[in-house]
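After the structure tokens below, expect a handful of questions from me.
Complex shown without one protein chain; remaining protein chains in place.
To keep things simple, chains are lettered A, B, C and D as they appear, and every chain counts its residues starting from 1.
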Amino acid sequence: MEWLQQLFNGISLGSIYALIALGYTMVYGIIKLINFVHGEVFMIGSFTGFYAIAFWGLGFFPSLVLSMTVCAVFGVVIERVAYKRLRNSTRIAALITAIGVSLFIQYVVIYIRGAQPEAYPNVLPNRTLDIFGIQISSQSLLILLVSVVLMIILQFIVHRTKIGKAMRAVSFDPDAAKLMGINVNNTISATFAIGSALAGAAGVIFGVYYTKIDPLMGIIPGLKAFIAAVLGGIGIIPGAVVGGFVLGIVETVVSAFGFSLWRDAAAFIILILILIFRPSGIFGKNSKEKV
Amino acid sequence: MEDKPILHVSQVGINFGGLKAVDGFNLKLYPGELIGLIGPNGAGKTTVFNLLTGVYTPTEGEIMLNGERINGLAPFKVTRKGISRTFQNVRLFNEQSVLDNVKVAYHSLARHSIISSIFRLRNHFIGEQEMEAKAIDLLKIFQLDKVKDEKAKNLPYGGQRRLEIARALAAGPELLLLDEPAAGMNPQETNDLMELISFIREQFNLTILLIEHDMKLVMGICERISVLDHGLLIAEGTPDEVRNHPKVIEAYLGEEVISNHA
Amino acid sequence: MLSVEEINVYYGNIKALKGVSLNVNEGEIVTLIGANGAGKSTLLNTLSGLLKPKKGKIEYFNKSIAGKPAQDIVKAGISHVPEGRRVFANMRVEENLELGAYLRKDSKGIREDFDKVFELFPRLYERKKQLAGTLSGGEQQMLAMGRALMAKPKLLLLDEPSMGLAPLLVKTIFNIIEEINRDGTTILLVEQNAHMALSIATRAYVIETGSVITSGTAEKLQASEEIRQAYLGG
Amino acid sequence: ACGSGDSGATSDGGGDTIHIGVNMELSGAVASYGQSDTEGIELAVEEINEAGGIDGKQVKVTKVDNKSDAAEATNAAIKLTSQDKVTAIIGAATSGNTVAQAQIANDTETVLLSPSGTSPNVTITDDGTLNEFVFRTSYIDPFQGTVAANFAIDDLGIKNAAILADNASDYAKGLGSAFKETFEAAGGTVVSEEAYVAKDTDFRSTLTRIQSANPEFIFIPGYYEEVGLIIKQAREMGIDVPLMGADGWDSPTLVELAGAEALNNTFITNHYSSEDPDETIQNFVTKFKEKYDGASPNAFHALGYDSVYLLADAIERAGSTESTAIKDALEETKEIKLVSGVVTIDEDHNPIKSATILEYVDGKQVFKTKINP
Partner (left out) sequence: MLKKVNTFWLAIILAFVFYGVIQLLISTAIINPFYSNTLIFICINIILAVSLHLVIGITGQFSIGHAGFLALGAYISAIMTMELGMPFSLALVAGGIVAALAGLVVGIPSLRLRGDYLAIATLGFAEIIRIIFLNIDYVGGAAGMQVTHATTWTTSFLCLLLTIVVIVNFTNSRHGRACISIRENEIAADAMGINTTYYKVTAFVIGSFFAGIAGGLYAHNFYIIQPVNFGFLKSFDILIFVVLGGLGSLSGAVISAILLTVVSTFLQELPETRMIIYSLVLVMVMLYRPQGLMGTREITDYFGKWKWKRIKGGNQYGG
């Protein structure tokens, strides 16, 4: 029973990672940028939700929508201000910019409100269900559901809709995409809007589920989501979700064996092992460059 | 033709997923020959080069270089054994100077160790100077010595193509593989290229295998031609034989193409 | 339908086009020939909006399109098959073609054009589910052309469509170009294969280090001794 | 107004300000602790200056950010001592970053006072020698651990306990091992010992493990940021045994994080209780709320605040800003009444003060008992 419980613990942890990794992988897939700012957008989303709930008394769903909207706009602004100029530069320059922007956001927030944590109000009833002797909180079920549904929606958007095809075209060759009549700027903005809205949603859900939020909260989940995305194969939407689950379960199992201190190390070891055998992640096509 | 073949490819094949890109390919090259490999787009010509140079490992068959089996050997080892190549789409070391591009290819001919370079021992200077001198001589042949300090990416397209051949030569091959060397050149430039190829063959004692769609070039300088289609060898022989081979006309040349000399 | 007047185009500080003028009339095949690095691709890229001219006028049906974003130019009916194919390597062949019709709304017409493209290039039909990146060079060229046709252009800009193609295919491609042209598409063709290009073109421009050095009817240029020497290999 | 002072040891000889350096974690991983300490410090300095300063001299503060990084802390200490020539340094919030400055404090003979560095080796080096110029305001880790163990056995009648400690913090580890030692020595059994790493958010798998060991009591040394979540998650999972921690829990945020209900049946050892009607304490709480928009102070705020008064008291008694004099005065500190208790400095430069045990009842800290050292 303990093991079943642990497995479920792992899945619920993993679904949080998956939720954040979705937006990550989305942006990565289109502009090939390891968008470190994603963690900060997530944080902004969380705080937006917090203020909406705690000070304006909005309910869960209105706050969620508000936070997604704020983050979508925020993401587009970041892209336009910080990344657009760098489209034709090396990716590593864009990465450093992303790190810079991410520090900037963290410390502007700290400057404004200090570094102390904030506790999320209880907006969603949380019932603990006892199923076959394992304790399942209704909130973790919700998160699981949300990540899977979002994954399906995203997968549909990217592969079936016109805007999705435009995104993929832009990701491969922006100039050729322009020649198809695709508005590259708008497509990239749309990508950021969607990815950031996802981060915003993740931020609110995270806040509700884990209660504690603070200006530096984006760093670790951001990193974990990045790992999850890589694990699944960066840019691949189902990969992000599976990567998130794998990571969550690995971490939980390691803790369950009593090695909680080695948890992050174990996560990385698994990551490296998987990469050695599947150098482009679990779902990544090991596409050697065609010579 | 009585010599032993320098390269002996027998029954080589490779699959990509379900696709048999090359199937039961045979080829014998004798020292000093200049052979053409032609065929429709997607026939598997570049794939043959990739198999010969170790980029892909054949799923079947055998590749013998001077009597030694080389299938599956890492590309750099194949190069050291004496095969070097150019690429269908130019692959230069863009940010390096023209001179350095060539020096890189002389790498395995030099002997000075990391230690002697780090501590600037005598060997380092001797080795580096030798490389530099050789590289400059080679660039002169290709009329690139004037631009030796330019970055490779700043060369005009024709210059890049020539540099790629020069670089391949610097690796010291017995067998040189050229993948569409005339692509993107106008007829006049192609004429110059033909002369250049003949010249280096003499100068460096090379055996050359080349892929090309420009029939003027292929028919003009190749002694024998192999024709691939759908991964299979469909014809082999002298330019005249191949030109009139019905299968080749059907699959590749089309009617009355020669009069048009594309 | 298209007239270009005195345009200058720069890459940073490098002046790649120096006061180029030309015009294309409806129904024509106009070809641009010139050595490597002459600026032919630069010109096409400017026409299709990938590059912006620093100076000069570009008019299409008497409306200025100089410096307009590429998507507006595509919408106006100019399609560009870029040098080096530029297919979307990580997408299927059919998805590439769909993207060609990105701005079109008439799903029936699109379907018809799909069939037409597959008729022109049966090889693409065989490979429609394959990722474009794993096609051979020639197959990719066909795809690039097919993709441009999906936009149903009035003016098609072709940048070295015969590069790297087997002789049979070169012939096919040129036949297709003529066919497209017969169907009412005007064509501006950049070619290294000057023989072929001049044989199907109505008029031609010769471009050298960023300037037009001569122009005229295709026959006239084919007959010129200088041109033969410089571009047709004697 | 910097005086001569060739070695940087003395300064402000006859000036009218006292220059104090604050070397804190204002950014980086533990910025929230450094910021809290600093807010406490600033409040105290403001009060002192408004009340006319120390011996009539205004206190001037130079804050330096050490980015939660030992190297930067060293750098900052060197800057404060050699550039700014401060009279004393208050900092850092955590033990490691304080240790990183200890050598410099000794070498330049500058008093270094850490508000919240609780590891024993802040004042006593690894090889057992005393850091002459280093002091602290908080009590050291083993003390609270011992107090908690005794309380669990004597007052709660616990026989077997589990420990869940923050392994990334020497504070928590120190508390955990002291608790274990005392608890086992008194006949109790530690049935499960688990650890987590600061900044974790999900403790369910570890809690599941603890749960299966069936402890009657869980000791959770750590900081409120994680502890709040641990308590919340533990209660959700149906773990309803008493939980206990130490001053690291003390923050109003803990109540918000865990929820008032989950906090029932939990205990902490602390320096003081903000509910304590004692005048010093209530005065502090009111002033703090006034200055910081109604925010409630946590233990770090109180310790930062106390550090300034501890130092001010020593300077006053020394009657000089000469650093050896201040150091001597600090060593002789006796029964000074601070927010965090009545403090006497012992020969190891650690404060001797009583620990208060508080129970959380419906989100309020309720005074339980006071244990003297």
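Operating definition for what follows: contacts are C-beta pairs under 8 Å (C-beta built on N, C-alpha and C of every residue); 3 or more make two chains touch, one makes a residue touch a chain.
Note that the structure is predicted; figures quoted are calculated from it, not measured.
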| item | value |
| --- | --- |
| Visible chains that the absent chain touches, using the contact criterion stated earlier | A, B, D |
| Candidate in contact with the missing chain, chosen from A:Ile44, A:Val101 or A:Ala193 | A:Val101 |
| Which of B:Asn26, B:Ser108 or B:Asn205 contacts the chain that the document leaves out | B:Ser108 |
| Option touching the unshown chain, where B:Lys4, B:Arg69 or B:Arg120 are the choices | B:Arg120 |
| Hidden partner chain, residues of chain D it touches | 24, 26-29, 62-76, 78-79, 81-83, 95-96, 99-104, 108, 119, 121, 125-126, 167-170, 173, 197 |
| Footprint left on chain A by the chain that the document does not show | 28, 34, 82, 85-86, 89-90, 92-97, 99-104, 106-108, 110-111, 219, 223, 226-227, 230, 234, 261-262, 264-265, 268-269, 271-272, 275-276, 279-281, 289, 291 |
| Interface with the undisplayed chain - residues on chain B | 53, 55, 74-76, 79-80, 84-85, 87, 91-97, 99-101, 103-108, 110, 112, 114, 117-120, 124-125, 127-129, 131-132, 149, 151, 167-168, 170-171 |
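The definition used in the following text is that only the chains that are shown with their structure count from here on.
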| item | value |
| --- | --- |
| Between the pairs A-C and A-D, the one where more C-beta pairs touch | A-D |
| Centre distance in Å when chain A and chain D are each reduced to the mean of their C-alpha atoms | 36 |
| Chain B, residues touching no fewer than two other chains | 46, 88 |
| Touching two or more other chains - residue numbers and ranges from chain D | none |
| Contacting residues of chain D [partner chain A, same complex] | 27, 29, 31-32, 35-36, 167, 194-197, 199, 201-202, 204-206, 208-209, 212, 225, 228-229, 232, 236-238, 253, 256-257, 259 |
| Interface residues, chain C side, partner chain A - complex | 48-50, 69-71, 74-75, 79-80, 82, 86-91, 95, 98-100, 102-103, 133-134, 147-148, 151 |
| Contact footprint of chain B on chain C as seen in their complex | 33, 35-37, 84, 123, 134-139, 141, 160, 162-172, 192-196, 199, 229-234 |
